[in-house]
Each structure stands twice: as C-alpha cells, then as structure tokens.
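Just one protein chain is left out here, and the rest sit where they should.
Chain IDs A and B follow the sequence of writing; residue 1 opens each chain.
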Amino acid sequence: MARMGVFICWCGSNIAETVDCESVAQYASTLPGVVVGRSYKYMCSDPGQRLITDAIKEHNLSGVVVASCSPRMHEPTFRQAVATVGMNPYMLEMANIREHCSWVHTNRAEATEKAKDLVRVLVEKVKRNVPLADIEVPVTQRAMVIGAGIAGIQAALDVAAAGFEVALVERQPSIGGYMSMLDETFPTLDCSQCILTPRMVEIMQSKNITLHSFSEVEQVEGYVGNFEVSIRKKPRSVDMEKCTGCGDCWNNCMARNKIIAPSPVLPGEHTPPEVAEKVDAILATYTDPSGMVIGALQDVQREFNYLHPDALVYLSEKSEIPLARLYSVASFYNAFSLEPRGDNIIRTCLGTACHLRGGGRIADAISRELGIGDGETTKDMKFTLERVNCLGACALAPVVTVNNKYYGKMTIGKMMDVLEERAGQDAGQPQEQPQEATAV
Amino acid sequence: MINLTIDNQQIEAEEGKTLLAAATLAGIDIPTLCYHPAVPSAGACRICVVEITGGGQPGLVPACAYPVQEGLEIQTESERVVASRRMTLALMLARSPGATIIQEMAQEYGAEPVPMDKGDDDCIMCGLCVRVCQDVIGQSAVCFEGRGHERKITTPYDKQSEVCLGCGACAFICPTGAIDPADYCPHPLETIPNDFNCGLDTRTPIHIPFPQAVPNKPLIDRENCIHFITGGCEACKQICPADAIDFDMTDEYVTEKVGAIVVATGYELFNPDVYAEYGYGRYPDVVTSIEFERMVSASGPTTGELVRPSTGKPPKTVVFLQCIGSRREQGGLPYCSKICCMYTAKHAILYKHKVHDGQAFVFYMDVRSGGKNYEQFVRRVIKEQMATYLRGRVAKIFPSDGKLIVRGADTLSGTQVEIAAEMVVLAPAMVPAAGIRNLAQTLRIGYDEHGFLLEAHPKLRPVETNTAGVFLAGACHSPKDIPDSVAQASAAASKVLGLISHQTLTREPTIGIVDEETCNACFECEGACAYGAIGPKELKDRKGEVTAVVAYINEGLCQGCGACAVTCRSKSIEVQGYRDDQLFAAINATGR
Partner (left out) sequence: MAVATQLRTPEDLANLREQAATRRESKRMAIAICCGTGCRAQGSMDLVEEFRSRLEAEGLSDVEVRATGCHGFCERGPLVVIYPKEIFYCGVQDTDVADIVDKSIKGDELVESLLFRDPVSKNRFHLEHEVPFYAKQQRIVFRNNGKIDPVVISDYIAVDGYVALAKALTQMTPEAVIDEVEKSGLRGRGGGGFPTGRKWRICHGQPGDQKYIICNGDEGDPGAFMDRSIMEGDPHSVLEGMTIGAYAIGASRAYMYVRAEYPLAVANLEIALEQSRALGLLGEDIFGSGFSFDVEIVRGAGAFVCGEETGLISSIQGDIGSPRQRPPYPAESGLWDKPTNINNVETWANIPVIIDRGADWFASVGTEKSKGTKVFSLVGKVQNTGLVEVPMGTTLREIVYDIGGGILKKRKFKAVQTGGPSGGCIPEAMLDLPVDFEKLRDVGAMMGSGGLIVMDERTCMVDVAKYFLAFLVDESCGKCTPCREGLFQMHAILSRITEGRGREGDIELLQRLAAYVGESSLCQLGGTAPNPVLSTIRYFRDEYEAHIDHKRCPAGVCTSLVNFGIDSEACKGCGLCLKDCPTEAISGEKKAPHRIDETVCVQCGVCYEACPFDAITVE
C-alpha cells in the first residue's frame, strides 16, 4: 500500500496569499493513501526540506507530492532531498500551485479548491510511480570548434590545453578570420598579426588539434556527449602532405586574369555555304587530319586561287586544328597566299642560275611594268608577281612561269610580250593550273 | 642516373633532364630568356648556349633543350660561350634597343654595340608567348606569322582572337614585356581580386590566402583556374617539384565524433553599396573600414602606404562615417555593432601616423566606448585633435573637382557641414557570417531575426544554446570585439571541458521504453519521433540468429516527449514516469 506524504508550500505569500495552504494540507491528509499532509512557509528552505525528510523517515513514506512552484524551479532540490533519506527521487513529484494556480487566480476560495484538485491528481499519479534509475550516457571526450577566427582558435586551444582532442573546422583555406586582416588593435595599438600568428601556429603545433581547413560542416547527428559531425573537405587540388609551400606554383601560375571561356562555335556557323561545300569536298579526300594541313591548304588555295579566310576558318572548325596554326603555316610557306591573287600568277625564278643570268632584272622589269612588288597583285586582278627561290629548271635560266607554264631563257623583251598577250585575255580566264609544266 | 661534368664539377642527373636542369640542380647558373620550366623548350634564343668540350660532338648547344648524356663535359662560361652570348645580345639589342632586360644582360656580358641595322621592337621573337598559349594553355590564340626576320607575333589576320581566354599568360611569360593580351583578346580583361586584401590587389588562381596563412599551403581557386575551365594548362603541375598538384581531388567527407561543439563562425560586414548616398562602389575613394585596415597594413597591397585608390597619392582629408547600416531601424539593422566607435578612433590615430599633416573627421551618433581603457582611448583621439568629431549623419557624398564632398549635419551646432574629402571611410555594421542559418538548423540551435545565434539564457547561460552540448563563442552570437570574443571562447571551452572531462553523462530516466514482446515493428514511432531517437533493433536468439526486429529507443536522444507512445498502435511504448495507468489515474482523480 502506498504511503504518501503531501507538502504544501506557501512560497512566502506567493501562494499563501491566494491559496489556503493549510486547508489544502488538511484536505490532502484525507486522501486515500496519504499518511501525512503538511504546509510550510518555504518548503525549499533547509527547514522545509528537513520537514519532508523527517516525515519520510517517521512515516516510512513510499511517495511524496510537493505542491509549490514549477518543477522547473525546484524539482531537483526536492528530489535530491528525498534521496538523502533513501527514497528514489522519481517517487517525488511536484504539483504546481504557484504558476498554475496562485499567480493566475484572485479568488482565494476557488484557488484553494483548484490547488486541492491539483494535489489530488498528483497524489493519484505518484501512488503509481515506480522507482526509476538515472540513465548514464557515455561521453565522447573530444570537442569540435566550428570556425577558426580568434574565438574559435581560443576555444580550441583552451580545450586542447586541458588535454582533450579538438577538431577545428574552418570554411576558409586559412584560419585567422578577420583578425588576421587587421593592422593594429584598440586600445593598445598592438599589431594584430603579431599577436594572432603565434596562436595560429600553436593550432598547427598542437597534437590535440585536428584542423580541417577549407571544410564545411554538412551534417550533425547524435546528441550531447555523442555528436557525429560530417565534414565536407573541399578540394584544394594540392596534396597537403607532399606540398612544401615552396611557392613555385603560384609564382608561375599562368592565369593572371579571369578567364573568359570562349563560347563554342558550330562548324560552319559563319561560313558561306558555297565555301563550306568546297572545303568539305577537300576534307573528304583526307583520312588523317594530323598530317593533312599542308595538303589541304594547297587544295583550298587551288580551289579559291588563294587561301580564302572563310575557308581557313571553316577548315579549322571542321578539323579542330587551331586557326592560329593554319594561319601560321599559311604565312610560313612561300606557296601560300593569304591575299586574293590575279588571273595570271607570274613566278620569276631567282635561283642561283637564274640570278647569274639576270633573273632579278626580269623580275624588276615586271615590277616596273605592272607596278607591283613581290607577292602583290595588280588592281585589275590580272597579274600577281611572285619571286621564287628556284623552279628547278636551271638549265633554262632565266626562267619565268605564268600559271605554271614555263618560259625559259627569258629576256625582258620576251617577258613584255608575254605580259601583253596575257593582259589581252579575258578576266577570270585561266586560273592557275595544278598540273605540271607545259610547253611554250 | 647519368654522370657528366659541368664546369669541372661531377654531376649526376636523371635521364631525360636537360643540361640546364642538371646545372640548376648543381647550383650552376645559366642565363635564359626563351625558357620557362612549364613550357616545352625551344632552344630558340641561344642565350643559354654552353660548350661541349668533351664526351660528345664538340660545339655550342642550348642548355635548355639539350639532354644530359653520359660522360659529357660542359663549360658554361667558356670564352666561346661568352663570345656567343655577347653577339646574341648585341643582335637582340640591335633589334630591341628598348628592352630593359636585354640592355641589362648586354651590359652584364659586355656586348659592345656593333654597327647594325636597328629595330624598335621589344619583341625578341623568343616565341614563349606562342608556346605557352599553344602548349600550356591549349588555346593557340597567338601565333607566328611569316618567317625569318619578317616573322612576327600576331593573331590570325591580326584580328582579336575568339579563342583567347584573356588569361594573360603571354604577358606574364614574356621576358621583355613586349606583349599585351588586351590587343588580342576581344573581351575586357579583368584581374582576379585578392580577397584577403579586399580586392585591392590581385592574385592567381593557385595561391596561398595570405603570407602567414595557416596552413601555409596553396590551393587552386577552381572558378578561375584555366585547367578547370578548359581542361588545358597544367603549368603548376608541371612545375611543382614535389608533385603535389592533384587536379582530380574531389570533395572528401570525414566524420568526427565529438562530445561537444563550439560554434565560432564569426561575422561579416554589411555591404554599404545599398546606400547610394555614400557612393560606395562608385567612387573609388569611398572605402570600408576593413579596406582601410588593409591599406594601412604593412602586409597590405601598398605595404602600408596609405594612398587614394583614385590617384595613388596620400589623402590629405579623410572623413570617417560610423554606423553604416547599424543603429538604423529603417533600411538597416537596429542594433549597435559595438566595435565601430573604437576602431574608428583607432583609424584616426593610424591615419595621423601615416599622413602627419592630414585632417580627419568623424561623423558619429554616440561614442560608445564601454570597455577597459576604451573611453580614455577615444578621449585621447579627440583631445589630441587627431580627428574632429561631428555628431550627426551624412546625407550625401558626391565627387567634385577630384575630391569627395561630404555633406552632413552637425547636430550639436545645428549646422549643415560640407567637407571636401580625399577619402571617405565607412564603418559598416557587423552581420553574422553567411550561411549561419543553415548551420544553426543543422545544429538545431536558435538564431535571432538577424541571424545571430541564440544563447540558452541571456543572463545565466550566455555561452550555452538550447541544444545540450552546443556552445557559442565570438561574434556569431552578437557583435563583439576581440577581448569579448576571446573571453567568451574561453568560457565556452570551460563549458565544453565540464562536459567532456567525464566519461559519462547522467540523464533522467523519464524516457520511452519499448515492450519488445508486443512491438510489431510497424515503425510508426520512428516517423513520430522528432529527435531521431527511434530505430530498428534486431533480437537474436542464443545462436545469434535474428528472430525479430523491434523498435529501439536511443536513451541519449530520447527527450521523453511521448509522441511515440501515443503513435504506437500496439501500445508497446510507454514513457517511464508517464505510463498510461498513471495518467488515467490522474485524469480520473480530477473527479469532474
């Protein structure tokens, strides 16, 4: 059988002014299973507590209800008190007749009745209480500090100094926070970095601190004493183990500006269709793009009579060979022309044999006659003059070719005749023939 | 390993290394111009020629492109070598008389002026720009045009190159400074701001955050790294002597088990560009207090010389504006940022230290100098006339005649004032670090309307939070200066220690318990539990075989709320101390 004790607290006048505490105590003693009912001015005071413990001993109580303030305030107080005399602390509960009653009511009679109700309810509950044992939860004896500015550094160092491990998580690649940016600090004007850096270095030196820099907390599970924190370590792209911090990489980093990634171009996007068609036909004759550059350029030149810029751009886009390389190649070799050429391409040989036999004079004479220099084209697009370094027909020196037709043992006079004849022909007529030498 | 002799010194070198690499390793210096370790060697400029005197075909060879060979005997400064370098420099000088590095080297080698045709092109045609663009960056924006003496560096058709990344590697690598990527790039070039110096100077994608950073190791800023944008450029990887560059690194997840957590995520500064009247972001001479800190710092972008961003000259008049964003109910933040009064006074002192004849003004609302020796500090500034304090707010800042006119009110004298300033320093409000709300939610701790984290009790538990085991330190909690932050950090540390110095922790037993006999493993309770305390548990027989799965309540996590108990259809969960029979008895006892 339950042997309950009920103890009504006046809380000075806090409760007693509105609730007739003594009558509640009286009433409580009448409840079934209650063997003692008392009221007292301050139940939480030493004499108050002793009142309870003495009653427990005297009446061999099995449970206690204290009617007073909120259990938030003094439940630990009373539970510890009953434990001192051997009662299981969970056999004590509190009826809140202050916040729930005296403070919220003004009618003394009604409040007293309500207090009685509250006590009765609690008595019935506590009668059914069973002794409970506190739960012991194991504690992971490590700590985490999130953020490694001066506050985080200090907290981590303090915990580490006490001999416990700390995981220090910093979002930025370096610890130090704002304080590392400051010049001098008020009011003493000491140098911020000078007082901070030793702390930062200590972090690295401390055996108890694991630094996760450039890392962020992703997820936290668990509970006090047993947290599991998942940390995302962002990729630095530098192996911290191997890196010696020598500085070669950042001193030689090639990107000095923000990168403007070129927008992808669809091959032929800006190419006139007739140009694309011709270039496609040329490309179709090559299987291996790596070695085709010069051959393909020659074909393009034959097709357009010069290296048409649209064709070059399209060739680059289709073959994925950089335009710069094509341009470089096109401007490197003598055989290529980046400028439109005339109907008649005159090549004057300046090989040694031709030079000795006056090839240079013929070239000069053509220049004079047509008013164009080496590699230039007349305004009427009739003639282009190219000086070449040997046509390999040295026995016929001096040699000139016009659209690959060979003219051997040339003189200025003969040359002028040829020019006159060619000038008379219709424009756009005989473009340079790809095939071999023909007779004169 | 290959053995060879360089300058009569026996040297071991790895096969495949160049003479230059072997000599450099042995501490023998060979001059170079067209060489860069990250770029394939060309052997083009011929400055690095050395003489083979034995063990191979005798003659001059370029050290940068000639591989080490067993038994080679090399002289790096023989008469022949020096004569060759001298002539090379004389020829380069004839081509590029204006190139400083050529002038210097020519002087060093005593290259006498030879009667030659002179050019005026700083480009010595070494081709490093072309090679770096093609072979390292992988873009081929610049190229050679033509050949021989007519050769030049250009882009196809002399037009701006569509493939140019604007990276600037060409200019960086050019030994004579002859190339300007702005000529070739169709887009305006923009440098990468150095965050540590508030964007007042620049940095490269691979960088260390600042010189005394901890850890003092670099990282790659992937958003700006060519390799991560185009797949090209691996210069740093090429160059790293420790082979430490790893482009394949990805996010790595680690789990730390801890007993307690301290949150010390700090603060950021309110961005003052929302206030058009101050012109921040528009007028270069309007700066924030942290920018001012970097400008006066010896480790800053100007190595401590305070200059106007617009002119590079020291500002003769500086106006400091406090409470930018703070103490502003409308369009700002209602709270006081606490540290601005103090650091503005400090800034006035620092300014006077840098610019002795300078004139500083401070616009303030109140001077809040609570703290040890703080009031004396501010007094000193005012008394020693380091700054003129004006009580009032600034209405407008506008540029005029190379200066900034600061128009504001002096409420003490009741007049409007206008100051022609050369620099204006704004003291923006402190705000919690970005992302603080997410972190707070992850940790299940509270925060206020501004994002500052909530303590468990403003008076009695200022470093604890409502979640047991999570503590606060520093400005994540509220605006704080350094000593306050450090003090709170130590306080948090002691709280942590109080918790983790014990092997166990006592908790009240009023938690849910499962009747494993009747539990039918529906796990409705698991969904009902707000604390994630419920999970499955396998019941095993003596042989260790699983006989049943039942709900299990984690004692550490359970808060005894009882949600599981009311959810449980088989009535297999009860909360200790709050069993159904107790509660029914209590309800019955109400008697009504």
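Going forward, a residue touches a chain if its C-beta (ideal position, glycine included) is under 8 Å from a C-beta of that chain, and two chains touch if they have at least 3 such contacts.
In this text the structure is predicted, and so the values were computed from the model without any measurement.
A.B. asks: Which of B:Gly27, B:Gly148 or B:Gly370 sits in contact with the chain that's absent?
C.D. replies: Among B:Gly27, B:Gly148 or B:Gly370, only B:Gly148 touches the chain that is not shown.
A.B. asks: In the whole complex, not just what's shown, which of B:Pro115, B:Pro211 or B:Gly544 touches the removed chain?
C.D. replies: With B:Pro115, B:Pro211 or B:Gly544 as choices, the missing chain is touched by B:Pro115.
A.B. asks: Mind listing the chain B residues that contact the chain we can't see here?
C.D. replies: So the residues of chain B touching the missing chain come out as 41-47, 49, 59-62, 65-67, 69, 80, 83-84, 87-88, 91-92, 94-95, 114-117, 124-125, 127, 144, 146-151.
A.B. asks: When the complex is taken as a whole, what residues of chain A touch the one chain not shown?
C.D. replies: 290-295, 297-298, 321, 325, 328-329, 332-336, 350-358, 361, 364-365, 368-369, 388-397, 399, 404, 406-408, 411-413, 434-440
Throughout what follows, only the chains that are shown with their structure count from here on.
A.B. asks: Residue numbers of chain A touching chain B in their complex, please.
C.D. replies: Touch list, chain A to chain B: 90, 117, 120-125, 127-129, 132-156, 158-159, 162, 164, 167, 171-189, 193, 197, 200-201, 203-204, 210-214, 217-246, 248-250, 252-262, 265, 309, 312, 322-328, 331-332, 338.
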